[in-house]
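Notes to accompany the following structure.
Note that one protein chain is taken out, while the other chains of the complex remain in position.
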Amino acid sequence: MAVAMKTFRVGTRGFSDVVDITAEVSEAVTGSGLGSGIALAFVAGSTASITTIEFERGSVNDLRRALERLAPEEADYEHNRKWHDGNGFSHVRAAVTGAGFSVPFQDGRLLLGTWQQIILIDHDNRARTREVIVQMVGG
Amino acid sequence: MAVAMKTFRVGTRGFSDVVDITAEVSEAVTGSGLGSGIALAFVAGSTASITTIEFERGSVNDLRRALERLAPEEADYEHNRKWHDGNGFSHVRAAVTGAGFSVPFQDGRLLLGTWQQIILIDHDNRARTREVIVQMVGG
Partner (left out) sequence: MAVAMKTFRVGTRGFSDVVDITAEVSEAVTGSGLGSGIALAFVAGSTASITTIEFERGSVNDLRRALERLAPEEADYEHNRKWHDGNGFSHVRAAVTGAGFSVPFQDGRLLLGTWQQIILIDHDNRARTREVIVQMVGG
């Protein structure tokens, strides 16, 4: 039994930009030498999320539209009135969709569906470089 | 310290059908021989979710109505225009509600509230048989 961690960086364009990080998370698991366990993909910060989707342009855009309905970019936010950074919508979207995603793995392989990818969503209102932490516990 | 895994199958009717899987997850923990740790209930695939609710018909229907407001079945989806499988709403609902649910356990027992059940929600637009993975790490 052991713990292994790997981090990697992802460039994003912000505004709920969706980036497929399945390959990086998968490599973290393979490289850890662990056979089976739980891998937690986590993004530090309060304006990004990690979740899962079938990563194809249609579904990705549909998700982005649903996030826009949930917390419209141009709505009035108390956060913006106080901090004047204009990313009030980003905080709401991130809090609802969640900063981490846990995936089981076995024989060094993520147990995802064939059409299921792990995605980072950057809700901030500018391009960012994000660090993703993959924390693995298992044996 | 050890890792244990158990899988089981669930038949669903799709369209955000909600199925109580608490007993199956609980039996996975009991049968693992592990005393305490974290159990991750996970569904492979991009059109289903696992979360928690008080499993009674009223709350379940209220949740389904909220999901319908979040991503209406009959709205226009880019995913549908491209793939013609008609389950664009399913992908959005699954991405927002999440494919996995982690629960702590102690003395071989899930630490859930009295009125708290673990549920699988199948958002796809047809009946499905889903495989749920319970990945447990602990000792």
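Per-chain numbering from 1; labels A and B assigned in written order.
Assume a residue touches a chain if its C-beta (ideal position, glycine included) is under 8 Å from a C-beta of that chain, and two chains touch if they have at least 3 such contacts.
Owing to the predicted nature of the structure, the values given are computational and were not obtained by experimental measurement.
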Per the touch definition above, residue among A:Arg65, A:His79 or A:Arg126 touching the missing chain: A:His79
For the chain that got dropped from the picture, name the residues of chain B it touches. 1, 35-38, 51-54, 56-59, 61-63, 66, 69-70, 96-98, 101-104, 106, 111-113, 115-117, 119, 137-139
Across the whole complex, list the residues on chain A that are touched by the chain not included here. 1-3, 5, 38, 40, 42, 44-47, 70-71, 77-83, 88, 91-92, 94-96, 98-100, 102, 133, 135, 137
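Basically, only the chains that are shown with their structure count from here on.
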Taking the mean of the CA coordinates per chain, how far is chain A from chain B in Å? 19
